[in-house]
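The excerpt is restricted to a subset of chains, each kept in its original location.
Chains: A and B, in written order; residue numbering restarts at 1 for each.
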Amino acid sequence: MSSAAHANRRVAYFNGAIVPEGDVVVPFRDRSFRLGDGAFDMTRTFNHRVFRLKEHIERFYQSLRYLRIDPGLSPAEMTAASEEVLERNLHLLGEGEDYWLGQRVSRGVDAVGDEGWEHTGPNVIVECTPLPLKARARQFRDGVDVVVPAVRRTPPDSLSPRAKTHNYLNMLVADMDAKASNPAAWSILLDVNGNLAEGTGSNIFLVKDGAVFTPRKQYVLAGISRQTAMELAAQEGIAVHETDVDMFDAANADEIFITSTSWCIVPARTFNGQPVGEGRVPGPVTKAITDAYVRLVDCDFVDQYVRHA
Amino acid sequence: MSSAAHANRRVAYFNGAIVPEGDVVVPFRDRSFRLGDGAFDMTRTFNHRVFRLKEHIERFYQSLRYLRIDPGLSPAEMTAASEEVLERNLHLLGEGEDYWLGQRVSRGVDAVGDEGWEHTGPNVIVECTPLPLKARARQFRDGVDVVVPAVRRTPPDSLSPRAKTHNYLNMLVADMDAKASNPAAWSILLDVNGNLAEGTGSNIFLVKDGAVFTPRKQYVLAGISRQTAMELAAQEGIAVHETDVDMFDAANADEIFITSTSWCIVPARTFNGQPVGEGRVPGPVTKAITDAYVRLVDCDFVDQYVRHA
């Protein structure tokens, strides 16, 4: 499927071996292709140094356990594979570029029995993906447009949002609805109770009267970036509340920001089309946490994004 | 991944070509592997003749439209590809065997941009899988054990159960819970309102006082086998009601049966551990619809299954 002439030279871990990325292909009978029956996790590098890999691997194993998938590797082995994959791909990064570093496990192939598969157990993949700096530069500079679609985040008693699985259609369908009216929309779904929950791979924070509010962990995937932002806020003397927040809170927030692995922390300029607070982007609290984040990771990710505009 | 020596000789349609099944592999960057971002449909053959392919293809395009995926083929082309794949694989079937015939479309690869993919659009696959006659023979003979797990079917305002997508974790997690206590359990989930909904690829029917009841279409994938059973029941003079049915109805049903593409129609012997009705399997109404089904498809699928016990 990949043309040798134009092929990238990145490598990936695939079931025990380091192979060219283009060789990481799975049979259509793999359960993750057919059923989304798999899980993943994803961290990023800052100036080529990986961020909180341990926490990501821990969270990854929680998702796997919820799905009753045994990847056949220990967390330590998964960590080592991740570090090796990163190490062997770093030289391909351009100036000021960084990677997502991801782990993926499917439950494996549903074999008919006559195919002669050498391997039908879990497919384990570790891979690097360059961050989409250019595509997101504008939003970093100007702020994102948060839009709440009508589709509700899948409730925990159907499938827990706290497992980072390969079943993303709930959020994808919601996001297509939001982007149909505004292609730049960043969708944040409500949970079944009508509270703000999360968007694709991203958490939302509101700032009000100098304090920071973000949805409770039960209805969202508690991001590592979310956790980092909360720790940094506390460290900066900013009160942090994990609690139910809703559209009334958002309409009256002084600032809103989004956290995600790739974005770290990015300000919102509008919420459902209405300017956030007094419309300054980023607001002072968002700025303070962003600055602390930059110091923590020793990488000016804001500048990194904006430079690519 | 497949060992040449033991490889099956089945072929499949893959993005325009008929290729050996073992060559139908997708990059890990395919969105259906990573996100379950795809849809499928599935019919079966009876004595090697395909059943209601047109209805299945129609339903498949409804799933795709809901997901805003354009497969790049018209329904007629998808049908033709399906017929060709079947034709070229029929000679591999053993005596008394039959195929599932399935179509799958993923939204395609999320390309980084430097991989040199020849193809990043939707991956379109049509394939044949031998029916698991032996594995299910016991249940056909004795009846299935229906168990209702605690996990609820994903509500329609999160992701419509009426689209047959590659996001199956809701039902898989539920099924693992049910099978943990009874490995032979066939799980049927409740919807958010507490009514019986559906199981993995299967619909439930209750028989009471000579009439047949099955959940309304909104909370379930309205199976073609479900539709067939309803038509046959009507044809046999049996009243059919699409309506809310719940655990009280099930506890007091005279008979319960399950429909699915592969099973067509199979009786339940217990519901949450309690014998169904007077415990005869199949009951007279189930038997009458089954017999009509056998006549319709001109294939004694009951015998086909039971023979493999």
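Brief remarks follow.
FYI, a contact is a pair of C-beta atoms (placed from the backbone, for glycine too) under 8 Å apart; a residue touches a chain by one contact, two chains touch by 3 or more.
Note that the coordinates shown come from a computational prediction; the quantities given were computed from them, not determined experimentally.
Note on stoichiometry: the full complex in this file contains 6 copies of its one protein sequence, with 2 placed in the shown coordinates.
Keep in mind that, in the parts below, only the chains that are shown with their structure count from here on.
Only residues 1-8, 12, 14, 21-22, 24-28, 30, 32-38, 40, 66-68, 104, 106, 112, 114-119, 125, 127, 129-130, 150-155, 157-159, 165-170, 172-173, 176, 192 of chain A touch chain B when the two sit together in their complex.
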